[in-house]
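Before anything else, here's the structure in question.
A single protein chain has been omitted from the complex, and every remaining protein chain is retained in its original position.
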Amino acid sequence: MKINLSTDSVRLLIPALSLIVLLCAVFYLQPRAMSYTGLNLLFNLAVPITLATIAQMLIMTVNDLDLSMGAFVSFVACVAATFLPTAPLIGTIILLAAIAAYAVLGVVIHVRQLPSIVVTLGMSFVWGGLAVLILPSPGGQAPVWARWIMTSKPPLMPMAIVASIIIAVITHFIVMRSSFGVLIRGVGGNTRSVERAGWSIISARAGAYALAASFAVLAGIALVGLTTSADANIALRYTLLSIAGVILGGGEFVGGRVSPIGAVIGALTLTLAGSFLSFLRISPDWQIGAQGAILIVVLALRLFLNRLEKREKGR
Amino acid sequence: DTSGKKIALSNNYAGNSWRQAMLTSWEKITGEAVKTGVVAAADAFTTAENQATEQAAQIQNMILQGYDAIVINAASPTALNGAVKEACDAGITVVSFDGIVTEPCAWRIAVDFKEMGRSEVEYLAKRLPQGGNVLEIRGLAGVFVDDAISGGIHEGVAKYPQFKIAGSVHGDWAQDVAQRAVAGILPSLPEIAAVVTQGGDGYGAAQAFAAAKRPTPIIIMGNRQDELAWWKEQKDANGYETMSVSIAPGVSTLAFWVAQQILDGKEVKKDLVVPFLRIDQDNLEANLEKTPKGGVANVEYTLEDAQAVINSAK
Amino acid sequence: MTGSSHLVPVVEAQGVKVSFGAVRALAGVDLVIRPGECVGLVGHNGAGKSTIVNVINGGLSPHEGTIAYEGEAPGRHGIASARNHGVRCVFQELSLCPNLTVIENMRVMHRALNGWNWRSKAVAAITGKLGEIFPGHRIDCSRAVGDLSIAERQMVEIATAFADVGQKPKLVILDEPTSSLDASLAEQLLAHVRTYVVGGGSIIFISHILGEVLSTATRIVVMKDGRVVADRAAGEFTQAKLVQAMGSVVAEKKDARAARVLKSTAPILSLPPRGGRGMPFEAFSGEIVGLAGLSGHGQTDTLVDLFHSHSGNWLQRSNPAVAFVAGDRGYNGTFPLWSILKNMSIASLGDVSRATFVDSGHEAELGEQWKRKIEIRTQDMDNGILSLSGGNQQKVLFARALAVRAPVVLMDDPMRGVDIGTKQEVYGILRSEAEKGRTFIWYSTEMEEVCICDRVYVFNAGAIVAELTGSDISEDNILAASFTEAVASKAVIGGSIA
Partner (left out) sequence: MNALRSLVLKPWIWSFVATVIVWLITIMFTGGASAAGLSQAAFTFAAFSVIVGIGQMFVITLGPGNIDLSVPAMITLSGTVTLKLMGVDNALILPGLAIAIGLGVAVGIGNYAFIKLLRIPPIIATLSMSFIVQSMAIWTNRGIRIKPPALLADFTTSTLWGVPNVALVAFVLSVIAWVLLQKTVYGRWISAIGQSIPAARMAGIPVDGVRFATYVLCAVLASICGYMLASFSGGAALNMGSEYLLMSIAVVVIGGTAVAGGDSNVPGIWGASLFLFLVVSMLNTYGLGAGIRLVMTGVIIIAVIMVASGRKRGRA
């Protein structure tokens, strides 16, 4: 059997295999998870994480890093839980303005050659502050439609799986197939040559940032749909989760090497790893440490598969 | 009979001594209960970071694991409602304590945080009838406990207008953050007559005052042994007087018994209240003695205590 | 050729001046390119060739002077207007996006390539062009450019520039396009350039290999220190005249190389056959060993292997055994944030420091010494490395390796883009160092350089397939050996041609 695997599909194969291995382990530990509701319970909180991971991936595509992802998703969640149900128009305007703000950030970072890490670090305070201003104490109410979508029960496959597949397909199309995707990946790969070919780097970056913000907005709304209400600190962990998801999915920090399907798989893997741990029932002292250990195990698995694949290739 | 039932503790944070004492109490009391066959299991779970999303996932996993009851100290009163609802729908009893949830299907063992804040000012009003400037040390912005206690304090100040809140900082319930924040604002503050805290940052505040070489005001203490020991030291040296309010970490064991009672078929009101733990000048020594060195003043509950709380709510 | 002079010039540059800070890169250049001509642009490293090219393609705005495309001065000088007039450029340093596939790079390079089925259009255009220019190439256009060898990347870049996607290229600028191609590929390219010019297209062709320029260009422009010093039909030049016009004094090529037999002692370096195929590798003290063969057949990998196995990754050896001269400057050569001096001294810091403290006086001295020795064209060794022209950066890398006390120097096609005068000097340094007992292992894509070596290993498909010594080292023998299949295990065709 001779399959000619491109680098991209190899990049995908490994995360996919780690996900499958982990899923088998979870099923073994907890056979109840092997059902429609079981899968939904395992994965529904992965949906917002997946969206945030995609957003982070888009930023990483242009060689930047967004340290404000968690704060931004929290901010969106607060807006979605306060304005969207009561004053949808104002809510929408706020969210659109936030997306525009991201685009502006992209432009500023490019024009002034600022390190994205610092700017987004600063922005994380800004979004966090705005979230506290909007929602000083936890509360709010998810928009009915968001709640409806997130608790819907499609036939055959649970919502969480359907959503992940849809997200993967759409982003794969945008990032890997469309001209815009090629352009922003080109910016990540070699900004100078894209510029020399006559493209406007500024608009490419602004586009990448705005698109990322749009996915982050979806993440915030999806999150509120699941939790029914919000607080200012609700998604702070998404910053690190989203970065880890992209990396697990085979993406890289620089060079525009990303994989949207991989990122989705990475986010699912991370979520699943947490459940796997719960099912193992470790002593409370070591539960936190075990989360580190599981990350390492998943990555070791990745390395192992990588090796296998290299040996295959060497032949 | 609940000997076949399994109860889980879903805890969102383990990074401070209060939470550690809470987990220890849980282990001690439930371990006993499992051994004597009251329940079949009582497992404790903690998430890595203090995050509602992570805890929601944890609760969903508990549903899959087939627990009969879930006892929750929640990261957010509202953000877990989705997961809690799913648990209830799956027929699971959900009891929340300390960090309670607002989802109507769950039970709540609440501390009256507002009252806790108010009582601090009331105490001050007794001590300092002429009033004065007050420094407020708050917790983590955006968290419900912080909002509630602070709300109580402000209500108290409104009632006793001789007090003025001269400054307010967020100490994030962490000793060093509180110390840092107080040290930063202190130079710009006028003379401070008292410091109101959310229980636990008193020692840090005392150190910041000492470092700035300012007279030590009345600092409301928390329940940590070193705070109590410092207070005792001051009391012996110069008759320093204050009080301490806090929540006993052992409230987790009360929640356990309440869950057990509900599983046993007892009729239990959805909202229960536990008193907060208060230590005064005269019972300081007694409390200090009971508190392990480096630990937290604590009260653990028995089945009888729980039944008393349940009955008093009826 | 004079027939084309009445045509409207594709590009007309007049009095172009450009300076970078204190460096005057162009001091008033006039350059006219007409349809149907191939203009060879030659000059020493740092003469300003890449700079004028950057002005023509719109990447740089001249500080003084004008540029007109097809007779009209553009409203706004810039990349877009140059491209609209059919100007395409293959840059000296590779400039594709390594993370994108060949097809996707086409999309980036050609804005006209839009619509829903741009992928299929791109495939058609690029495969067609690749086949036309480099018949017999084996490039899979769905692969990421980063996975291709350096020669393949260069081929893709050239084909991309010539590709016709809705808009025909009128002027293609080739800035040292052959520097990473081996002889046969280079010849294919040159042949294509000739037919393209006959078909009415224009080319600016920059190269340090004067033979190529003489055989391909219809007109040759010689630059020196930011000025055009000669501009005549190619027929009026010979190699010697060109060299003279460039201002370098080149000793006549000494072919008389004493055939030295150095295999007597134990080898100073050796490697078993790569992947269990072909011949083992050995090098002896004082030798210049050449690695030849078509580009990308394992020569660089061998050098890297040799380097890794003789240098510590955890602790530095007190006496370095090997030094390395990079060919792919951007990838494993230069440190872009640093000054020329720091770039040069990094490998020999042990010699200029006391108790791990760097002695800056000593370091500067070392820098001055090498600056003089191989003429790095800069006012100040404290200037950034990127302020140097490509060839001069390469010289710095050379100095870096030669300054190390290591007995063996590994060279990964280091003369890429070095001008002919410097080359001759470096050859001289190599010879005298070899006399003193240093060993050089030298991968080169230029036949002339391979022929300087004492012994040559020829590579094919990752393995050594032949060893040539002394007078057997010739272009024909190497080419013939390049197509020998490697034999598994150690049954070797040792010097089957010798």
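Should a chain be cited, it is by its letter among A, B and C, assigned in written order, with residues numbered from 1 in that chain.
Operating definition for what follows: a contact is a pair of C-beta atoms (placed from the backbone, for glycine too) under 8 Å apart; a residue touches a chain by one contact, two chains touch by 3 or more.
Owing to the predicted nature of the structure, the values given are computational and were not obtained by experimental measurement.
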item	value
Left-out chain, listing which of the shown chains it touches	A, B, C
Full-complex contact with the absent chain, from C:T66, C:S142, C:S215 or C:Q316	C:Q316
Given C:K170, C:H192 or C:K342, the one touching the chain that is not displayed	C:K342
Hidden partner interface residues of chain C, rising order	20-21, 304, 307-308, 311-316, 320, 322-324, 326, 331-339, 342, 346-347, 349-350, 353, 356-358, 382-383, 400, 404
Residues of chain A in contact with the chain not shown	108, 112-119, 121-133, 136, 240, 243-244, 247-248, 253-254, 285-293, 295-296, 299-300, 302-303, 306
Footprint left on chain B by the chain that the document does not show	14-21, 24, 48, 138, 141-142, 167-170, 172-177, 179-181, 183-188, 203-204, 207, 210-212, 224-226, 292-296
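Throughout what follows, only the chains that are shown with their structure count from here on.
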item	value
Distance-to-centre winner among chains (Cα means, whole assembly as reference)	A
Label of the chain whose CA centroid is most distant from the centroid of chain C	B
Chain centre separation (chain A, chain B; CA means) in Å	34
In the complex, chain A residues that touch chain B	30, 32-33, 38, 41-42, 44-45, 48-49, 131-132, 135-140, 150, 223, 226-238, 271, 274-275, 278-279, 281, 284, 287-288, 291
Touch list for chain B against partner chain A, complex	11, 14, 23, 27, 43-54, 56-58, 60-66, 76-83, 85-86, 140-144, 147-148
Complex contact set, residues of chain C against chain A	57, 59, 79-80, 83, 89, 91, 95-101, 104-105, 107-111, 114, 118, 142-144, 147
